[in-house]
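With one protein chain removed, the remaining protein chains of the complex are shown where they sit.
When the chains are written out, they are named A, B and C in that same order, and each has its own residue count from 1.
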C-alpha cells in the first residue's frame, strides 16, 4: 500500500466554462450516456488481504476518470490541434491518430488539425513537408494498415525550447503526443516550458509501449497484437524444432526491461518450454543452468522452444557482445541476446558432442509493423477519444490510461517515474511456469 | 452500491489439510510465485464518486481470489475428475478442456480424467461411447481447432437425479462443467443434490457465454475472438455496401439478451453506422425511426452498415415472425430479427421508390466455431487452471471468473441470478454512439 | 479436337505504327525482356492420345499471345481511357483496376483515365458523380481492400446505343470492361456499335467470374481467393458438425452453372463428405439417394459436411421453391438450394426419427467481398497490364485470358459462346470423389 505517496492530481489550464457540444446527459435513468464528473474516480489498488477490510477507499489511491465533461475549456472554433507519433513502431498508432482526428472533428467541431511528421523531429524544421493537414477523409482507412501515417522517429524531444517555439509559431493550443517513456519525459518538459511561458496549450500524452512496461497503465495499446504476432513466430519455431533431430526453436521478442510480451506469448502459444526475461536471472552453465535443462528436455522430448526477451541476460554477455551507450530515444543499447544465445547454445552442444539443430527467429519488425487486431483497434479508438475529451477540457501534462478497465487521467510525471515489470511472484509468472513446465530457478547458488 | 446484498461466500467440501504438490512459496521477496490465501480478496466495485471516499473497502463487496492454495482437500491419487461442455459452441472450449486436463495431470499428478461427451446428455446413457479418457497427449493440440473435442449439446441438465446417479456410478469426485447460464443453473442443482446425498464431490463451473452476459464476469472466454470474427463479417458487409448503389450491409451477430458483441464490434470495426441491441429500444417507422435515419444516411453517403444483435427488436415482430417457446437449453426461442429487418428495409425502400441494395450476412456459426485467438487462448488456459486449483482445494458450487483483471471464485448462485447487459448510460455505449455517429434515440415519443 | 471451328483471330482497330514507350528488346540473349510478336502463339489443346502424335501444331488450335508490342496504335498523349466493373463483387477487382491505371500511366504515359462508377449504369446519366478521375495516387492502396472502388451494379449493358453515345461524349478511345458473361456480351455489342459508327475505340474485356465458368479461361481472377475463403466456411461447418450429436454442416457456395468452387474447396478443405454441383445429377430419396447416403455416414461417423453449389439440384425444387425469371444481369433466378436442402434434410431425419443437428452456412458475401490473396493479386496485376498492352496496340473486341499458363488474346465472341463446366469424367471430379469418399452416383435408376 505504498501508493499514497503518488500525487494523482491532474493539472488544468484553467476553469472549464463552456458548454460542451457533445450532447450527453447527467441524469441517471434516462438511457442517455452521461458526462463524467471530475469527482468520478477509480481505485488503483483493488486487492486486499485479511487486514485491509476496514481501510477507507480514499487511502487506497484513486485516479480521475477520463471521458467527456459537461463543460469544456477550449472553444472548438479556436482550437488548433496537432498529433505526432514518436519512437519505434507499434500496432495501433494509426488507430489512435484516426480516433483523435475524428473525435476532434465530429464530436467537437474542430477544423484545424495538423499531423506533425516523424515525431519531435517534425517540429525542428529540418524535414521538408513535415506538417500535414488532417481531417476525417485523410484518416478514414488508416486503421487498416500498420506503421504510422505520420511517420515516426527517435529523438528530438530533448530540444524543448525549439519545440515550444515551433508550437508557438504554428499557434497550436492542443498537442497530442503518442510515444513511450522517453517521449513522455520530453512531453513533460514541453508542458512545463509552455507553462513557464504562460501559454494556454494543452499537452496530452497517449502512452505507447509495445513492451507494456509503463507504470499505472494496465495494458498498452498494441500489446495484444504483439502477443498474437509473437505467437505466430513461436508456432514457426515449434514446427521447425519438432521436425528436426533435437530441434531447438529460439525466438527473440521485444521487451527491453520487462518480459511481458514473452510471458503472455508463452502462455498464449502453448508451445514454449523456456522463457527468459530481464526480471528473472538465469545462468547458462552449471548443474542447474539453462543449458543443462535444455539438454534434458532434448533427451526426453527431442525438441524445445526457447523464448527470450531482448533485454534478458544482458549480464551474461561479455563486453564484446554487450551493447554500449544509448540510442536517439535515450534507450540503453542492448547486446543482442538472440544471436548470443544462438551461438552459445550451438557451442555447448558441440562441446558435449550431441547433435542439435537450432533455428533462430527474430520477428520484431513483423510484430511491431502489424496493423492492430480488432480488439486492440477498439482500445486505441477509445484511448484516442478520451485523449481528446481531456484536451478539450483543458487538462494538461496528463496521459490517458486504462486502469482496472477504466479510462483515467494520469499525470505524466507519475507514469514516467518507474517502470512496470513482470513480478516473478505474481500469478502471471506462476502461469508461465505452469504453461511451460520450466524450472522455477535456473541458477546454481 | 447495491452489492452488499450478494453473498459472495464460497462453499467448501471440508477443510483442506493436505500439502499441495504445487511447489510455491508464501514468502514475499524470494522471487518464487506465492500460494493464494483464502483471505486474499478483490474489490468488485471500483469506481467511486465524491461521497464515497470514506467508505470502507469491505462494504464495497469483495470476492475471494482464485489460485493454488498451500493446502488441498483431495489426495491426487484418489481424484477421479470429469470435464464436460454444454450448449452452443464458443471459441476456446478446447483450450479450457486442455488446461483442466494438463493442470490436473502435470501440477497435481491426477491420473483419472474423463471427458463426458455431448454435455449433460453424455451422463444419461443414451449416447454410445459417451465417456472418453483424457490425458495430456489426447489434448496436446486441441487448442488449435475450434468446436469442442468432447462434443456439446443442449439440454439434459434438468435430469438432476439421473446425472448424480451417473456421477456416482463413475465414482467421480470432481466435475468441471463448462457452460452458460442454463448449464450453470443445472450445475447448481447437481451440486445441491450431491450435498443432499452427503457426497464429497466438487462441482466447479467454468462460465461460457459468447454473448458476454453473465453477471460478475468481466469478460467471458471466446468473447474477444467473437469480436474479431464479427469484425471480419462487418468488413464484408461494408465492402458490399460500399460497392453498390445505395448499398446496405446488414449483419446479425449473437446477443440474445445483451448487445456486447454488437457494441464491441461496432467500435472495433470502424465501419458500422447503426447498432441495434436488445437493451436500447428503437422504432422502425416515423420521423425519428430507424428507416428515416437509414434513408438520410444513404442520401448523404450512399451506403450504410447495420449491425443487429439477434435479441434486438423482438417486440417489433408480429406474431408470425416472433419465436415461440424455449429450446432444449431453456432459452426463449427468438424470432429472426435479421431476416425480418432484411425484408422490412427492402419493403420500406420500395415503398418510397428509392433504389437500395441490401446484402444480409449471418456469420454466427463461423464466429462460434472459430479457434480462439492467442490472447483469448491464454485467458482460457488461465481459467482452466484456476478451476482445477479450486477443485483440488475442495471448493464447490463455484464458478471461476475474472473480475477487475483478477481471477476469483464466484458462487454459482450469485452469477446466475441476474444477467449482464449493456448499460445505455455507460462509456461503452457512449463510445458506440461516437464510433458510429448514430442518433442517441431512434424512437418517436 | 473440335477446336478448329473456333475463330481465334483477334480484331484490330488498324495498323500499329507508333514506337512503344515501353523499352524492351527483340533480341534473345541480351538479358532484357522482349516484346511479344503478333506471330507468337500458344497451343490451346495440349493433351494427346496415341493417335495424335503426327498432328501438326496449327491444327490443334492456337491463341495469340498477350503482352507489349514494339509498335502501338495509340499515341499515349491522345489516349482517353475508361475502366468499369460490372456485376457482382469478386476478389481482385481493385487489383485489376489498379494495374490498368498504373500500366497506362507509368508504362505508356497516359494521363487521362476515368473510372466509370457502378458499371454500365455509370454511363447512363442516372447516377450523380458517376465519372471519377483516376491516377496512380488514387489507386495506390486499393488492392488492400475488397469490393470495387468504382462500385459495381448489374444491368444497363443492354442499352448499347446510349452507352456508345456516352463513350463518344466523353471522347474515350479505350474502354476496359471488367465483368462476367453477360457483361462481356454487352461489351461485344458495344464494340460492334462502335465499329458500325466508324469510331476508333478499343474495347478490351477483363473476364470476371468467381464461378470460374468462362470458356477458354484457365482460371478466373478471384477464384483462388474464393476457394480459400470457402475453405474457411467449410472448416466452421466441420467444427459445428463434429461437435454435435449427428451433426451435419451444410455450406452453400457460388456456382450457378458450374461447380468449380465446390469441387476445388472440397479437395482443398479435406473436410467435405458430399459435394453437390450442377453438372452431376443427384436424387434425394431412394436407396441410392443422397439422404440414404447421408444417413449411413452419420451412423458410421456421427457427423458429415455437405457442400452445395448454388446452381445444384434446381430440378429437385418444387415450383414454390424454384426461382423465376432473370435478374438485371440477365442471369436466371435460382431457387435457394441451400435453404431447400436444409429443410428437406431436417424433414427426412424427423421422418425416420433419427436425431440430427444441422448448421447451415452461406458464406457467399464474405467470400466475394474479400480482398484477393497475394497469389491472386499477382494474377490480377498481370491481367490488368496485359489488357493495357492489348488496348494500346489497338486490339478490340478482345478479352485478356490465361491459357496453359500463358496470357493470351481471346475474341470476346469465342469466350461468351459456351460455358466452362466441371467434367464429371475429368481428373478434377475424380479427385473430388477420392477426397470425399462420396459415391460416384447418387441416383436410383
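Keep in mind that, in the parts below, a residue touches a chain if its C-beta (ideal position, glycine included) is under 8 Å from a C-beta of that chain, and two chains touch if they have at least 3 such contacts.
Quick caveat: nothing in here was measured; it's all calculated off a predicted structure.
Taking every chain of the complex into account, the omitted one touches A, B, C.
The residue from A:9, A:161 or A:243 that touches the chain not shown here is A:243.
Within the full complex, the residue among C:114, C:274, C:291 or C:407 touching the omitted chain is C:407. From the set A:293, A:359 or A:389, the residue in touch with the chain omitted from the display is A:359, counting the whole complex. From the options A:370, A:393 or A:406, the residue with contact to the unseen chain in the full assembly is A:370.
The hidden chain makes contact, of the residues C:131, C:195, C:267 or C:284, with C:267.
On the side of chain B, the interface with the absent chain consists of residues 141, 144-145, using the contact rule stated above.
Against the chain not shown here, chain A presents residues 89, 118, 121, 127, 145-149, 151-153, 232-233, 235-237, 239-240, 242-245, 357, 359-363, 365-366, 369-370.
Touch with the hidden chain on the side of chain C covers residues 23-25, 28-34, 36-37, 39-43, 46-50, 52-58, 60, 62, 65, 67-68, 98, 103, 106-107, 143, 218, 224, 227-228, 231, 264-265, 267-270, 280, 373-375, 377-378, 381-382, 385, 404-407, 424-427, 429-431, 433-435, 437, 440-441.
Note that only the chains that are shown with their structure count from here on.
Our note on geometry: chain A versus chain C, Cα centroid distance of 46 Å, whole angstroms. With touch defined as above, residues shared between interfaces to two or more other chains in chain C number as follows: 145.
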